[in-house]
Each structure stands twice: as C-alpha cells, then as structure tokens.
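Structure, as structure tokens:
With one protein chain held back, the other chains of the complex are shown just where they sit.
First chain written, first letter: the chains are A, B and C, and each begins at residue 1.
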Amino acid sequence: MSGQKVTLAKALNMGLRKAMEDDPKVLVMGEDVGKLGGVFRITDGLQKDFGEDRVIDSPLAESGIVGTAVGMALRGYRPVVEIQFDGFVYPAYDQIVCQVAKMHYRSQGRSKMPMVIRIPFGGGIGAVEHHSESPEAQFAHTPGLKVVACSNPVDGYWMIQQAIACDDPVIFLEPKRQYHADKAELDDSEAPEPLFASRVVRRGADATLLAYGPTVKTALNAAAAAADEGRSLEVIDLRTLSPLDMAPVYESVRRTGRAVVVHEAHVNLGLGAELSARITEECFYSLEAPVLRVGGFDTPYPPSRIEEEFLPDLDRVLDAVDRSFGF
Amino acid sequence: MSGQKVTLAKALNMGLRKAMEDDPKVLVMGEDVGKLGGVFRITDGLQKDFGEDRVIDSPLAESGIVGTAVGMALRGYRPVVEIQFDGFVYPAYDQIVCQVAKMHYRSQGRSKMPMVIRIPFGGGIGAVEHHSESPEAQFAHTPGLKVVACSNPVDGYWMIQQAIACDDPVIFLEPKRQYHADKAELDDSEAPEPLFASRVVRRGADATLLAYGPTVKTALNAAAAAADEGRSLEVIDLRTLSPLDMAPVYESVRRTGRAVVVHEAHVNLGLGAELSARITEECFYSLEAPVLRVGGFDTPYPPSRIEEEFLPDLDRVLDAVDRSFGF
Amino acid sequence: MTQHPGFGPDLAEVFGPAAQDGGPELIQLLTPEGERVEHHDFRFDPGAGVDEAETIRGFYRDMVLTRRIDTEATALQRHGELGIWAQLLGQEAAQVGAGRALRPQDYVFPTYREHGVAWCRGLDPLKLLGLFRGVDQGSWDPAERNFGLYTIVIGAQTLHAVGYAMGVQRDGAVGTGEPDRDTAVVAHFGDGASSQGDVNEAFIFAASYNAPVVFFCQNNQWAISEPIERQTRIPLYQRALGFGFPGVRVDGNDVLATYAVTQAALQRAREGQGPTLIEAYTYRMGAHTTTDDPTRYRLSEDVERWKLRDPIARVQVYLKRNGLADEAFFAAVAQEADELGVHLREGCKAMPDPAPLSMFDHVYSELTDELTAQRDGYAAYLDTFEVSAGSTTEGAAR
Partner (left out) sequence: MTQHPGFGPDLAEVFGPAAQDGGPELIQLLTPEGERVEHHDFRFDPGAGVDEAETIRGFYRDMVLTRRIDTEATALQRHGELGIWAQLLGQEAAQVGAGRALRPQDYVFPTYREHGVAWCRGLDPLKLLGLFRGVDQGSWDPAERNFGLYTIVIGAQTLHAVGYAMGVQRDGAVGTGEPDRDTAVVAHFGDGASSQGDVNEAFIFAASYNAPVVFFCQNNQWAISEPIERQTRIPLYQRALGFGFPGVRVDGNDVLATYAVTQAALQRAREGQGPTLIEAYTYRMGAHTTTDDPTRYRLSEDVERWKLRDPIARVQVYLKRNGLADEAFFAAVAQEADELGVHLREGCKAMPDPAPLSMFDHVYSELTDELTAQRDGYAAYLDTFEVSAGSTTEGAAR
C-alpha cells in the first residue's frame, strides 16, 4: 500500500481493516455500519469481508450499543463502536462516563476496558442540528477515558489502530469535514508516532497556535497567511486531548511567549480553558500575553447557513494573534 | 418565619413549599419525592399538602423524568425535577443537553423551558460510588443551561425560589454534605440578592479564594486559619456557575493579585480552568502569580475511606495560597 | 433441541417476520385495489353530518399535496436550495390519516418526517423547509397549531408527548365529555426509534400515569439501512402488550383505516382510557434522506412490490370507480399541487439567511452579560472588515 494517496475516510477504513486482520477479537458495532458501511462509509466493505459477527449492525440505541460493548470487552473482545454523529453520543453518556470510564479503576485493574468509541465530530458540512457538535471537553473531564482527535489521513490510519490496541477506553474523534477534504500518502513501512503525543506541525517563533481535529487545518492556513505578513506562527496538533501532552506545548510557548488555542467547541469550559490554565501555571514568566481562545461561541450550534460565523476561521485566529500582540 | 434557624435541607424544603404556594403551575417530580419526601427529605411533606398531582413520584428512569418534564413545561407547567444523586443524572444527560438546553433557542424563543433540575452534589458523606460526583462543568459547558450552586441555608431558601421563577432551565446544585451541617436564620422580609450574582463572603487583601457549593465553607475556614497567620484572604462564593458573574472576581483579583479556585470537581477541565483562563485574560497585568486550582484529583471518585484525601481541604487550599505567594 | 415447556411457544416463530404483507392482524378498510372492506372492530366514520365522499376526496387532496411537498423539497435539495430532505414518499396515507383524525386542541409531537401531519395541521409547508435549508431549526410556533418542532434526536419527543399529556391531565382536560376540551397527544416515531430507551420509558410513564397519549409508529420497514428485523423479532405493535396497554397494526398505506384507528385511539385517550400504540405498517419508498443511497442495502424488488400498494393510487381508483370524483376534481387537485410547487420553489429560494448576530438570540430568555459581551465583541470584529476591506487577509472578502 506504500505510496497510496488516500482521504481521511479511506485511511480510517484501511486502519480498521488492518486492526481486524491483526486481531480476531476486534469487533465493529454501530448503526448502519454493516451493509451500508456507515453513513460516512468508514466501515465500507468490512462486513462483507469479516462477517456479520464481527461487523455488527445494532438496534437504534446508543446506550445499548456502548453497554453491550462493555459486556463484549469483559468477555475479551475489543469493540470499536461507531456513534453515527457527535450529537447522538449523549444517550450513551451514562454508560460511557459511569461504566466504560470506571470499570478498570473500580475493579482495581482486573477488568480491562479496551473499547474505542469513534465519533465523527465538528461542523462545517452544512448539516442540521445535533450533527455538528464538539463534545470532547466533557469526555476529557472524565478520568478513565482517553480522548484523541485525528486531523489528517496518515494520523487517521495509525491512530485508529493504536487506539484499538490500547487497553484503555479511547474516545476517538474524527473531524467529519476532513473525511474527504485532502489526500495524503500512507507508508506502512514507517513506524508511527506514539498515540498520546502532540506534534509540532509547523515551526514558528512569534506565537504558538494550538489546535486539534478540524482546526489544525485552520491553524495551518492562518500560519501561512501570517507568514505572508512576516509573522512566524508555530502550530501544534494536540492529537491527544486526554491525557494532554503538554511538554511540546510548554516548550513552544516558553519560546514564543504567546499562545492561541483554536477549537470548534464552545469556548466556555472548552479545552482552551484547560490549556490556558496549565500554560499560565507553567510558563507564567514567559508569557507576553494571556493565552487567548478562539472557538465556537457559547450558543447552541446555529443553523448551518451561519455556521461559518460560529466556527473559528483563519481570520478569527489571526485576529486573536493580533490581540495577543496587542498586550 | 422570620428569625427561624434552619438547616439547608429545611430551607430548601421551605423554599420549594413557598414556590408551590405562590404558583400552582409549579410541580415537583422525581424518585421517592412523594411519601418518602426524597432520600434527603428535601420534599418532605409536600405531597401530603399539595397532592400527588403536584408532587409526582416517578418511575425509576431519569431520562423519563426529565423528558416528561420537558413536555410539562411545554404545556405551561414549571417542573422542579429531583435527581436523587449527582451520579444518576447521566441517564438524563441527553434530554438535558439536547432538549432542555436547546428548546428555547431552536424555537426562536417561542417555547420556554422553565425547568429546575435539582441535584444533590459533591462528596464528604461517606457514600458509595456514583453518590459523590460533581458534574457541574459539563452543564456549564452547555449553552442554554444555567447552573447555580447554593452554599448555605439562606441562599438555599431564596435561590430555589428564584430558580423556579426563572424562565430558563436551571441546574440547581445542592451541596449534600451541607444539608444538615449548619443552621442559619431566615428572614422573609429581606429582599434576596439576584440569583445570577456572585458574592464576596469575606473581605481580604492578599489573595482571592473562589469557591461554590460545598467548598465555600472550606474556603472560609482556610481564610480564618490564614488570618491567624497574618494573611488576609478574600473569599468569593460564586453562586452562579453559568453564566459566571466575573465582575466581582476581576475586581477582587485586581486588588489582591492572586487567585485560588477551590472545587470538588476534577481539576482537569473543571470550573477552575475557565476561571483561570478568564482571570488571566482580564487581569493579566495585575496577577502576581498564575491562578491556582485546588480540586478533586483527575481520578474517579475514590472509595469513601479516602475521600478526604481526594477532596480539597483547608490545608490544600492554604498550600495553594503558599504556592501562589511562592511565585 | 429440547423443548422447554413453561416458557410458552416460540413467539418469534409464531409471529415471525414471515408476514410480509402485515399479517392477519393488519387493519385494512381500503385494499390496494381500491375496494372498501369491512373490519369487525373499526369502521371509517368521518363524523355525524359529514359527507363521506367529500372527506375521502379531502384525504386524496391532502395526500397529493403532501406528496408534492415531498417531491418539490427533494428537487430543491437536488438544486442545492436545501441541505438535506427527509422524504416521506409512500407514507402519505399514514400521515394524513393520523393528521386528519386530530381535533384542534390535540397536540402533536413529530419526528423530522411528518410533513403530511404538518400539512393537516395547517402549517404553511414552506415553514418546514427552513430546518432543511439551514436557515433555522424550526420556524413555526408550536403553540399556534399544537404541532411541536421537528425532533432529530431519535425518540426524545415521545417523552415530551407523555409529559405534555400529563399536563393535560393536570389541566382536567381529559374525560370531561366536552368535545372541544378533552385533549389527546400524539407521539410520532419510527420503527427504528422503538429501540431507544427513551421510547420505552415513554411507554412506561404513559402506562404508569394512564396518560392521554397515542404512540403513532410509522413502521416504514427501515431505519436508514437497517431492516425492522434488527429492532424487533415480533410485530412491533405487540410491544405495547408488555407495557400493559393496547397495540394495533393498521395498514399505513390505507388512509381510511389509519384515520379510523387513530380516531378511535385518540378518543380513548381523550376519555381517559390511557395510551395506545398504533403501528402504521408502511414502507419508505424513497431514500432515508436525500443523502442516502438505498441501493446499497435493499432490493429493488421490494420497492416494486410496495409500489403496488401505493396509498394515493388506491384512493384514486376508489373515487373513480365509484363515481365519487370527476376529472375536474382530479385536475383541480393537480392544479393546486402545481401552485403549491411554485409557492415552495419561490418561497424557498427567497428565504434569507439568518443574520450572523442572530446566533446569539434566544440562548436564554434574556441575553446574559456574558453573551452580550461575546456578541458585541463579534460585532466589533465584523465591523473591522467593513472599514478595512481587503487590507489584511483573504478573509476580508467575507
């Protein structure tokens, strides 16, 4: 497969397939994941090749899906659950935060919970309500869960396999508007980076942009635009939201003295709040300005015709950078 | 009733009674709220006096309770829902964040959602798992919900009535370990403070402690202990967690230059994160040290025999103040 | 395999999915061939003093116009005027039968597909398009026509319906015998939705409080790509029996039967006899939504078979064969449909995008200080583009 150029959607599909080939205990479950291959086709062809016992179309009940996945994990399987859209994870919220997250802890490590919960998340595809949510902060606030977000095909391919191999439950966030946005080359011969590590995706000296999932591209575009104006922005793709991998962040902010966090989730109590608090604690004397946050406003997700107003874009990022320099 | 000294539990009971007397549309629903008067007896005697139609014992299903309350609100009622313990709000999470929180918005203000969801929250009563959670950050992250926490009998009495009178849905957090801890005098003749306002509960000059619900007392005790050592701490009872009332906070921190947030919720992405981010943005040049956070650790709530280790206490607060002065 | 006595017969075998035509329990009053038939329990009764033929012509008109709403909206989606559309093709009779059985005071909690019920409630169908166009999330006042906003989270509205019905009870608007006062509530949902915890909790609450609610399930055989067999192994209407209230299966492609059964169930509710589950047995002739591709998961033979049971055709045949409607009538309805089409096309295209700052409206009953600050900050930010257009980045072109 080396050299193949694929979309994020395809990369995830290939990663899932690889994980299923490598380990017969890996199961895929969810609504419409079988014949249809999922509404985004991420599981396309898997049922055909691995059978109905391993690629399981489930009744229409998210709590049921996650709850039965808990039981399968207890039986020794590694379920990969698909939540059809971000806004539909909430019926399963109780099972996720009270059962999935706590099983390993309360059993004193006796019962592992190797489950991956895949959630296509974020906006920008012109969808109706409940189809563009960014629920990550709620999961990251829950000890026992790990939360990661991929932003590009190469990461998608590797991270899904790593998440499946992880013995802890992983909330796996897929930026749905990136599914078919860009293609990248997959190279199976290269060893992947670790799953729970952030990555500097563009070097810069004047300020640090922190992003993940769908906003990595926004941040990279902003950095490119800023470069035209002579401002050098460093961009970090956080990749792991819980645990956070702060070392590269601190290193960067200590150098640049400025940080702007960019996410689609509501600013209030979004990841930006935690990043701001930690950076300020650790880099207090290096900061030239407070950490600024660009995110979804603190309103419900608006009708799609104005979602671009709600979502952080290049200009709002650059505006925040300007404000940072205004301090 | 003037001059009566009552516990928080009693004050809430009296407040509920008053609200039910004042408005026949006010209903109380939940598990065991009827004959039993709730496991904490907050609804004690209400069914006897207002009948089974207004004080409704519900089937054992939290989503059902909140979901039917939505329908009652649409019919013109003002339901007050009791969630038996913090950890049992999650089966209702979908109804709360997708329906209750959004109804007013998506109907363009046509459908009001005057619902109060009462949640006894926090730890310190030696309970088993799921009975000591602090879910506030998740609700505060959700636009459309308002979130308040009372910390004492007088506030309990007034705030519950104000929450019921509010046309927006209010998550009403009651610090369960304070239910019977202290008594205070209720004076019906005094007009209450507004619901969505924070309050300085102890003046001080050297640093500002921010607390709410169960940790207000912790913070006050810490301030008293610090005073013995010649350190003057200001204490703010936030009272409203969403929206936040930041003006008194900024005013205080600009004066003291230091802030420590104290809550029982996990530190990671808890309210402290948001407070830290906002304070740093607004008071950047006044801060002598980063905002520090004292909270529950980022572990599931531990067995009760060591919950005191998990919960922020006077010493951990003072330690944080020391660390603030160490900057 | 040993048989274990005491557990009764294998229900899955007794009722199994074999009954592709709806089975013997299917209540039908008008066959696919357009023949009126008798049913021992239900009969079509448009009400005292009301002309039967006129009522049926009205149903025909409702169904034709409902279908036109659907085809127009589908076309509008294809032309990029709507982001998505949830088609009801094939479900017109279920919806018109259910919608016309309502009294004004009854209240309806729809899913996202109840365009035909909305039509019966007197909503301007243009209002249905806003959500799918992405300009709003429901643009009608639910209280005006007692028709709730569309609900997208599967099953959530069924609990709202039960709670609303409990409010009706508390208002004393059940069992008074006053026709304009006694009120029933309808909860719409699909076959897939029957698996959601919320729907089952709605059954439990409704039974526990004997709430005046009718659960109207359009079993269109599919939940996106999943067939009904994934959700239940016995006929869906029997779910109600486990909760202690009646369930019936009606031919959802038969507008007369659907009307009759719904009317009776609503009447039970209004009289205080509690909840009923109606399974309207029908078929989703189109895709799940305009973004779906059903060829991936179902056979065109099935669709062809169901075409023979078209809900509109059978009424047309019936009216024609019995001389109850003339060509002028059919032409007039067709004409009306064309006008409706124009109304929808023109109205849809003319729908303005919401103002960006409207995003901050109605989060709460009053704008909070926090949100005021956010809105004002954003407004000021937007203003910078006005004055300095083109000065900084490409975004200035916004």
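Convention: a residue touches a chain if its C-beta (ideal position, glycine included) is under 8 Å from a C-beta of that chain, and two chains touch if they have at least 3 such contacts.
Quick caveat, the model's predicted, so the values are computed rather than measured.
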| item | value |
| --- | --- |
| Chains still shown that are in contact with the chain withheld from the display | A, B, C |
| Candidates C:Q273, C:S358 or C:T384 - the one touching the absent chain | C:Q273 |
| Contact partner of the left-out chain, one of A:N13, A:Q95, A:Q178 or A:N221 | A:Q95 |
| Residue of B:G15, B:G37 or B:P214 in touch with the missing chain, whole complex considered | B:G37 |
| Touch criterion as defined above, residue of A:N13, A:T68 or A:S324 at the omitted chain | A:T68 |
| Touching residues on subunit A - with respect to the absent chain | 27, 53-54, 56, 58-59, 61, 63-64, 66-77, 79, 91, 94-95, 98-99, 102, 104-112, 143-144, 146, 166-168, 196, 243-245 |
| Hidden partner interface residues of subunit C, rising order | 1-2, 4-8, 10-12, 15, 27, 39-42, 175, 195-198, 200-201, 204, 207-208, 210, 229-234, 238-246, 248, 261, 264-265, 267-268, 271-274, 276 |
| Hidden partner interface residues of subunit B, rising order | 31-32, 34-37, 39, 57-61, 63-64, 87-88, 90-91, 126-131, 225, 229, 268, 297-300, 302-307, 309-310, 313-316, 318-319 |
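Just so it is clear, only the chains that are shown with their structure count from here on.
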| item | value |
| --- | --- |
| Of all other chains, the one whose Cα centre sits farthest from subunit A | C |
| Rounded Å distance, subunit A centre to subunit B centre (Cα mean) | 31 |
| Distance between chain centroids, defined by C-alpha means - subunit B, subunit C (Å) | 40 |
| Subunit C: positions in contact with at least two other chains | 136-137, 153, 197-198, 363, 370-371 |
| Residue numbers of subunit A (touch at least two other chains) | 63, 87, 90-91, 129-130, 268, 298-300 |
